[in-house]
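Here the complex is missing a single protein chain, while all its other protein chains stay put.
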Amino acid sequence: MIISMKKGATKEQIEHVCRRIQEFGYKVHSIQGEERVVIGAVGVGDVTACLESLEAAPGVESAVRISSPYKFVSREFKPEPTRVRVDGAELGGGEFVVMAGPCSVENEKQIMAAAEGVARAGAKILRGGAFKPRTSPYDFQGLELEGLKLLAKARQATGLAVVTEIMSDGDVNRVAEVADILQVGARNMQNFALLKALGKCPKPILLKRGMSSTVKELLMSAEYITAHGNPNIILCERGIRTFETATRNTCDIAAVAVLHELTHLPVILDPSHASGKRSLVPALARAGVAIGADGLIVEVHPEPEKALSDGAQSLSLAEFSRMMEELKPYLGLWKASRSVAAPAPA
Amino acid sequence: MIISMKKGATKEQIEHVCRRIQEFGYKVHSIQGEERVVIGAVGVGDVTACLESLEAAPGVESAVRISSPYKFVSREFKPEPTRVRVDGAELGGGEFVVMAGPCSVENEKQIMAAAEGVARAGAKILRGGAFKPRTSPYDFQGLELEGLKLLAKARQATGLAVVTEIMSDGDVNRVAEVADILQVGARNMQNFALLKALGKCPKPILLKRGMSSTVKELLMSAEYITAHGNPNIILCERGIRTFETATRNTCDIAAVAVLHELTHLPVILDPSHASGKRSLVPALARAGVAIGADGLIVEVHPEPEKALSDGAQSLSLAEFSRMMEELKPYLGLWKASRSVAAPAPA
Amino acid sequence: MIISMKKGATKEQIEHVCRRIQEFGYKVHSIQGEERVVIGAVGVGDVTACLESLEAAPGVESAVRISSPYKFVSREFKPEPTRVRVDGAELGGGEFVVMAGPCSVENEKQIMAAAEGVARAGAKILRGGAFKPRTSPYDFQGLELEGLKLLAKARQATGLAVVTEIMSDGDVNRVAEVADILQVGARNMQNFALLKALGKCPKPILLKRGMSSTVKELLMSAEYITAHGNPNIILCERGIRTFETATRNTCDIAAVAVLHELTHLPVILDPSHASGKRSLVPALARAGVAIGADGLIVEVHPEPEKALSDGAQSLSLAEFSRMMEELKPYLGLWKASRSVAAPAPA
Partner (left out) sequence: MIISMKKGATKEQIEHVCRRIQEFGYKVHSIQGEERVVIGAVGVGDVTACLESLEAAPGVESAVRISSPYKFVSREFKPEPTRVRVDGAELGGGEFVVMAGPCSVENEKQIMAAAEGVARAGAKILRGGAFKPRTSPYDFQGLELEGLKLLAKARQATGLAVVTEIMSDGDVNRVAEVADILQVGARNMQNFALLKALGKCPKPILLKRGMSSTVKELLMSAEYITAHGNPNIILCERGIRTFETATRNTCDIAAVAVLHELTHLPVILDPSHASGKRSLVPALARAGVAIGADGLIVEVHPEPEKALSDGAQSLSLAEFSRMMEELKPYLGLWKASRSVAAPAPA
């Protein structure tokens, strides 16, 4: 920690801060600058508690931690990439994995058509929501248990693994029975009760970035899951909330490269939510491959116009198929870069 | 709904859109503009589904709803202010209610000292966290059940009502046993499983605005709780996330006035989280009274420097007491304005 | 400056950084932490250049300045408040000053009616744009020189001082001939050519915060003007750009209190641009008085519906008059607080 004292801080205030630092088990290094005193605290202790205390002490201008607040998910802790395996696919290694499917599971015909269509086009994992987080209580809330059953059917028919969203810590067991990957949606990225429960779940977790969460907060949420026992986490950039309204969210594409520097976990891109507009999805998907993401998650619907949710950003099966075709040469370059620069593509 | 067609939209596309609108049970009003066709859809139907469908239809530029997406919480639905009653206080009427106390319940001595101190200074409701949403899994997570017991003790000793945070739909019953008001924190404002469970809870809900949620989304979350059965909701502005780092959040003070225009629910201000800095709390509290908030929720700690969380933004008991004293003349003006302009202070 | 080295930084990298720091004239204080080396640089030198260099050096994680980047405008440099005097009013002292008038000067009748109306209601300074920054080249761009002449006429008729916007460094002289205060609009807050030219201008400057500028950047722009010779600056909070669309901008009311802590310059609030909506202006004005602003700048138009710009946020003369009446008791409290706590109201 580095503590900057205010310009006119008194000798007593400075001594008080030094004493507090020592009470927390740290050593004190004091620097007398031209304008103010700066104090370094070195050692091992309860950083957060110490920071909170010092920020509240009289005469203190600011108190800043230097060490990173996460440990298990950091690349410093584990330099080699984590490979997350599900039935038929591996993320974080030499394979670019595409997850695709409708926003919501609506009925058997729809999810079967979607599953078969995306499998044919090259997706390895089927996405589809059974529990849906909707802004309005009056909108379609998902088929819930019935939706899970339909996903299981679609998996059996196509061999695709299944990723689906979980919205409450009380649902972990029944969702984990069906899902190969449990998805934490953007609105629940800091639902800590849920994160703790997922730490005890044996299935991999797809953790989507909150719409106003920093990269560091995303990593802290992943740290929650890991610290509670589950290291199989896939991170997902899905766009953040900004002042721009031309797109539904602002795709923070650089976050993919930043995350690859900071963590060993695989990172995928969701070009559908990041843009909110069907015509932009293939362009963002290309950018995601080029920047080195480990995969994509894409909304695809057999009849976008009849979708009960997210119709405007869903590709039709034909559009998805065309996009996958167009991505092929980019995926060739992606594979080549992976075989050269093993640890991090950035 | 108003649907704007693209400039070059074909006759077939326009007819297709009109047919879709009618299939959803609406009447069509088509306007031929200079540049493009604009279509109005009038009637009663599933607005969201219809919008989703139209946004996905070929030739459509945009589809916008005109009616507001919430109903029960709107002032149009119920013009007179909702009064939320708890033991010893009423929000939304002629009384300005101050909730105060520590961020976390830490031990008996601390919560008792806090409760007695804030009661003496004029607070009517004691705040204190038993379940704590912390960004880091390594930070103090709250005393949980033990914390609830201590809150019950403090209530008994002081007569203050108690507001405390709830983080999971599985905890509603045990928290509702102790709390007079259940608080939904900013990070859970769109935890829809929790909102639905709280709709069935007999206690009032304090719903904090998410740090990147719009006023409209806050109202939609309140609509969830109401639509599931619980109309006793207090809204809280607690600062939003912006690019500015001089304060922990940006206090969107205008939201208080905007909410009073749009809804009949009481609205309080949290000057502690809105600023993150003790020295700014009294100034924001004054602004909150002046703009017509129905109350405040303020972090107060007997020894801010020893707080396990939020020390930098907690007032000491002496500081809180001074602030309450300074607010008195402003509260006089507040009361005078309430007795004149009954429905909305804005 | 505090320079944090990366976790695995080599001895050579650390020595290289220490040498660079010394080349820039600073003394080195090195702290060996558990995880990484942290280096303090103490003394006087070209901070920015040194930081830039160190950030680019190998092995460096981050380089952060501790001293504040502005000097003349800081409260540390000059603790007592700066009083900016214009004909008939003084900002920053014991007087709350209201500036009011139309967005644009449109014609003689309009500006005369506005000037007389706002003077009657208690405004001391007339606002009115002759040069207008409009997003579209096809919108009304202001009467320019003709507008300045009409402002001079209005001043003569009413005795009000005049504040008007300046958009180019080439216009300083002709605008300064008429205006008592030259306004730098939000879009030009970092038009450094203009700021430099205004440093040589003998008239006070009203510097509006850029819509995405931090408080610190606002102070740096004020420092530009002061460093080039003109210390008579009034700062203005006018709302910042965020994700929220319920208001035109988000009024960062806390910035008023933050600025009063950091600078001796007077700070006013613009409730019209901050909200963009007429019905919210009086509520924000009250909040501005309560938080301790030194004044307000308010858009008022004799016929808002016929305004060539900003009609939706302009008060009519009757509405303005009513607002001024309602503010009176709040201004009483404001005056009382000024006579007690002389230096800073926060």
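Labels A, B and C are assigned to the chains in the order they are written; within every chain, residues are numbered from 1.
Definition applied: a contact is a pair of C-beta atoms (placed from the backbone, for glycine too) under 8 Å apart; a residue touches a chain by one contact, two chains touch by 3 or more.
These numbers were taken from a predicted model, which means no experiment stands behind them.
Q: One chain is left out of this view; which of A:42, A:148, A:181 or A:253 touches it in the full complex?
A: From the options A:42, A:148, A:181 or A:253, the contact with the absent chain belongs to A:253.
Q: So one chain is hidden, and I want to know which residue out of A:157, A:318 or A:333 touches that hidden chain in the complete assembly.
A: Touching the chain that is not displayed is residue A:333.
Q: In the whole complex, what residues of chain C lie against the chain that is missing from view?
A: Residue positions of chain C that touch the missing chain: 20, 48-49, 52-53, 55-57, 69-70, 131, 133-141, 167-171, 187-188, 190-194, 210-212, 217, 220, 223-224, 227-228, 241, 278, 304-312, 314.
Q: Write the list of chain A residues that the hidden chain touches.
A: These residues of chain A touch the chain that is not shown: 212, 214-216, 240, 242-247, 250-258, 261, 274-275, 279-280, 283-284, 286-292, 329-330, 333, 336, 345-346.
Q: For review purposes, identify every residue of chain B that touches the missing chain, sorted by number.
A: On the chain B side, contact with the omitted chain comes from 2, 4, 7-8, 29, 31-36, 38, 40, 42-44, 64, 66-67, 76, 212, 241-243, 245.
One rule holds for everything that comes next: only the chains that are shown with their structure count from here on.
Q: How many angstrom lie between the centres of chain A and chain B, each centre taken as the mean Cα position?
A: Each chain reduced to its C-alpha mean, chain A and chain B end up 26 Å apart.
Q: Approximately how many whole Å separate the CA-defined centres of chain B and chain C?
A: Taking the mean C-alpha position of each chain, the two centres sit 31 Å apart.
Q: Can you list the chain A residues in contact with two or more other chains?
A: Answer for chain A, listing residues that touch two or more other chains: 212, 241.
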